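Here the complex is missing one protein chain, while the rest keep their positions.
Naming follows writing order (A and B), and every chain is counted from residue 1.
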Amino acid sequence: MLSFIGKRLLVAIPTLLVIITLAFALLHAAPGGPFDSDKVLVPEIRAAIEARYHLDEPVPMQYLRYLGGVVRGDFGPSFQYQDSSVNDLIAQGLPIDLTIGLLAMGLALLIGVPLGVVAALRRNTVWDRAASAIALLGISVPTYVTAPLLVLLFAVSLRWLPAGDWGEGALRNLVLPVVALSLPYVAYIARLLRASLLDVLHTPWVRTARAKGMPWRTVLLRHALRPALLPLVAFLGPATVGVITGSIAIETVFGLPGIGRFFVDGAFNRDYTVVMGVTILYGVLIVLANLLADVVQALLDPRMRP
Amino acid sequence: MSAVLALQVDGLSVTHAAADGARTVVSDVSFSLPRGRILGIAGESGCGKTQLLLALLGLSPPGAQVGGSALLSGQQLVGADRRVLRRLRGNRIAMVFQDPMTALNPYLTIGTQLAEVLQVHRGLSKSQALLHSQRMLEAVGIDAPARRLRQHPHELSGGMRQRVLLAMALLCEPDVLLADEPTTALDVTVQAQILDLLLDLRERLGMAVVLVTHDMGVLAQVADDVAVMHAGVLVEQGPVQQLFDAPQSTATQSLLAAARQLSPTAQGLV
Partner (left out) sequence: MNSAPLPRWSLLLLLTIVVLAVVVPWISPWNYYTPSWDELDLEPTFVNGHWLGTDDLGRDLLVRLMWGCRISLLVAVAASLTSLFIGVLWGATAGYAGGRVDAWLMRTVDVLYAVPFIPFVIVLTVLFGRNIVLLFVAIGAVSWLDTARIVRGQTLALRQREFITAARVGGMSAAQIVRRHVLPNLAGIVAVYLTLTIPTVILVEAFLGYLGLGAQAPLTSLGVMIADGAAQLRSRPRLLICPALLLALLVLCCNRVGDALRDRFDPASGGGA
């Protein structure tokens, strides 16, 4: 198992290198630099600033310097927030994203799995149709639509919950962002599980279990559900990508100070180091999620065990 | 031979719900099977053999209509309560499925899959059940049974998996064993071993066996009686020798002709 993880980590390195290189190349190929926006700077000051951020060096040199920093886990100073390094900003924002992201995924599993099971077991009944309708709705309505609508209903009309603000992570402030972020995943998980459970319920081994006179609960929980959950594990990687996108929208709607906000602000203000740093962090998160998915899959499936 | 009938089937029919109305897959099938005898049911694939067996277990697909009567040692199976049927399945009437490659759950150990039968039907603890399962694996001729219990199906060969399935069906010493093409997926030597094993177990346990196959050669080796099925109907039945010597229906004749062309064993015996 350890060698399996090691091998996957080795594959992850070129992936991350591609992401870093792409981000770097893109930003340096862009017309205009970070300091030629609003006011015209005195040439000497400009030169001083550029020297401070090593922008006066040749591009390959800058690339190597940046790569060296990333390897040591240092994303450099922010252009926009003169007193903070990119690491500071990430350390400040990431816990918020992780809290909301993990809670949303947990909630999505909590609702999506039973929904998918009911849809599969009560196939072609009202239950199935209702579950499928909810699922299709969840996939078709993006987070930045549901989030303002939830705010409209629960914050503006009913006044039950705050419309935004982090509020030091108080439960009241977490409810709406987490629910809004989880809805598409409720849908995906329910759809995925319905399809895979239906597949498994038609396998010969489930028929064997029934022919052995196993109680229905044993057939479902022991023989069918575990293999049916495997595609959900594989979905973990793509889901992480979606949660990242979703969290950017959620942070904008609810005004949360997460890394998505820093990223969007950074992109608008040409804060190159912040944009690169956050992009690389996203890449790392995706790579880790995929790795975790592979490992869990291998653990669940005896045939994949080395 | 004992006069007690292990299985008595009378006018059994199965109708599946299809998109364009109903489709009868088993029609008015009757036969009786005394204890300790092997009845072979022959027929080309898709003639309703498997559906007949599934109906006996109460596992017809959802929406299917099952009519007629089937008595298992006097107990009515058709239309019986679901809980009653569940307690009979794997216990008094057991089935061995066609494809040993997929009939075992790839995610569970052999031990778990065997032991759960005894845990459910006999109320044994897991360790007692495992001990008993180990003995049963030994009885069906699997070497190193203790190790097999901890292995997963993909670590076993096809013949070994078929033995495991057989052991699984025999754990509760059922009155009737339904075997659906138990040897089709295996190569010839393993096939012969499994058939010998079946004969031997019938001898020792005195159970009745319904052996479904399209291979007349297999029936010639092990069956006492043979019934030939065609399009959901039993067209002909009788003692094996009589049926092979003087086949009455065209379905039987064509099955025999096919067997003579393909299988040297059938040629030798007929």
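Following the convention adopted for this analysis, a residue touches a chain if its C-beta (ideal position, glycine included) is under 8 Å from a C-beta of that chain, and two chains touch if they have at least 3 such contacts.
The model shown is predicted, which means the values in this text are computed figures rather than measured ones.
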Review point. Thinking of the complex as a whole, which visible chains are touched by the chain that is not shown?
Key: A
**Study point:** Selected residue (touches chain absent from view) among A:G93, A:G112 or A:G283
**Key:** A:G283
Review point. Any idea which of A:V18, A:I45 or A:L110 touches the chain not displayed?
Key: A:V18
**Study point:** Residue among A:A108, A:V233, A:A249 or A:A298 that touches the chain left out of view
**Key:** A:A249
Practice item. Among A:Y66, A:F79, A:Y185 or A:F263, single out the residue that touches the unshown chain. Key: A:F263
Revision key, fill the gap. Missing-chain contact among A:L26, A:A170 or A:L221 belongs to A:L26
Point to revise | Residue touching the undisplayed chain, where the options are A:P148, A:P215, A:P257 or A:P302 | key: A:P148
Revision key, fill the gap. In the full complex, chain A touches the hidden chain through residues 12, 14-15, 18-19, 22-23, 26-27, 30-32, 132, 135-137, 139-142, 144-145, 148-149, 151-152, 156, 191-192, 194-195, 199, 237, 241, 244-245, 248-249, 252-253, 263-264, 267-268, 270, 275, 278-279, 282-283, 286-287, 290
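Keep this in mind: only the chains that are shown with their structure count from here on.
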Practice item. Could you put a whole-Å number on the gap between the CA centroids of chain A and chain B? Key: 51
**Study point:** Residue numbers on chain A that touch chain B, as the complex places them
**Key:** 203-215, 218, 222-223, 226-227, 300-303
Review point. Within the complex, which stretch of chain B touches chain A?
Key: 57, 59, 86-91, 94-95, 97-99, 102-108, 116-117, 120-121, 152, 154, 165, 168
